[in-house]
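The complex appears here without one of its protein chains, the remainder shown in place.
By letter and in written order, the chains are A and B; residue numbering begins at 1 in each of them.
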Amino acid sequence: MIDTSTFTASKQFFDNAAIQQPKPQIEIPTKDLEKIGNVAKPGQSFDNMVGNLVKDVAEKGRVAQVETNKVLLGESDNIHQSMIAMQESGTAFSMMVEVRNKLVTAYQELIKMPV
Amino acid sequence: MIDQMFERENYTLAKKLMDVSHVRHQAIAGNLANVETPGYKRKDIQADFATQLAKLAGQDDMKGIASLKPTLRTDFASPAVRADGNNVQMDKELLEMNKNATQYEFLANYTANSMKRIKTAITGRVM
Partner (left out) sequence: MNLMPGIDTTASALQAEKTRLDIIGQNIANANTTRGVDGKPYARQMVSFESKMIELGKSSDGSMQYGQGVAIKDIQADKTDGPLVFNPGHPDADEKGMVRMPNVNVTHEMVDMIAASRSYEANLQVVRTAKQMASQAMRIGR
């Protein structure tokens, strides 16, 4: 199996960044963070996870395209929905690109390992 | 993974409330357009929307929040201000419109900031 230590490292970095939000006086609920952290269910294979990621990103891209199309054709005047959908799709895409970068780095490190 | 990234409570609430502000502005525009129409009754968002939203937020039901629809209801409870039954008070409507616009601006800013934070977390560079 591919050593996913750098992938786990990037996930850790993401979790830490999500935790370092400005702290209000009240307790920050940790239920949101647990939801983000629980990405892999036990027994789910790695390529299933990557496949789901690509499918989610494609779905976000489709929603953005549909919303913008409706605004351009004058069928809808919800420009905020179109803007939000575009931003979400861009963010999801860059998440996928970062995951790919980390996987490539991991693979290259693996190749360098002496047998 | 992607859906969980965007299903945080405040962010989902902000998106839904932007939709509500948008619909409410249309209702207020209609009320102000009809300030001189005989017998016109003012329209607004359904009165129990806030309580429904609070209940869904308390139950952590993100998909429920995303599917809650703001609808316009005719407001018969306001007192008539003219003899022909028109119950639109121009100053009150203008005030509501300004409140609504400020709320929309706040929500747009919050959504933009949320997005920037996620991007910073993903790319590692400060946006």
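In the analysis below, contacts are C-beta pairs under 8 Å (C-beta built on N, C-alpha and C of every residue); 3 or more make two chains touch, one makes a residue touch a chain.
None of these values were measured; they are calculated from a predicted model.
Considering the full assembly, A:79 is the residue among A:79, A:97 or A:110 that touches the omitted chain.
From the options B:19, B:61 or B:75, the residue with contact to the chain not on display is B:19. Along subunit A, the points of touch with the absent chain fall at residues 70-81, 83-84, 86-87. The omitted chain makes contact with subunit B at the following residues, 18-19, 21-23, 25-26, 28-30, 32-38, 40, 43, 69, 90, 93-94, 97-98, 101, 104-105, 108-109, 111-112, 115.
FYI, only the chains that are shown with their structure count from here on.
With each centre defined as the average position of its C-alpha atoms, the distance from subunit A to subunit B rounds to 28 Å.
Subunit B meets subunit A in the complex at residues 1-9, 15, 18-19, 22, 60, 108, 111, 115, 117-124.
Residue ranges on subunit A touching subunit B, taken from their complex, read 13-14, 17-18, 21, 29, 31-32, 35-36, 38-39, 49, 52-53, 56-57, 60, 78, 80-81, 84, 87-88, 91-92, 94-95, 98.
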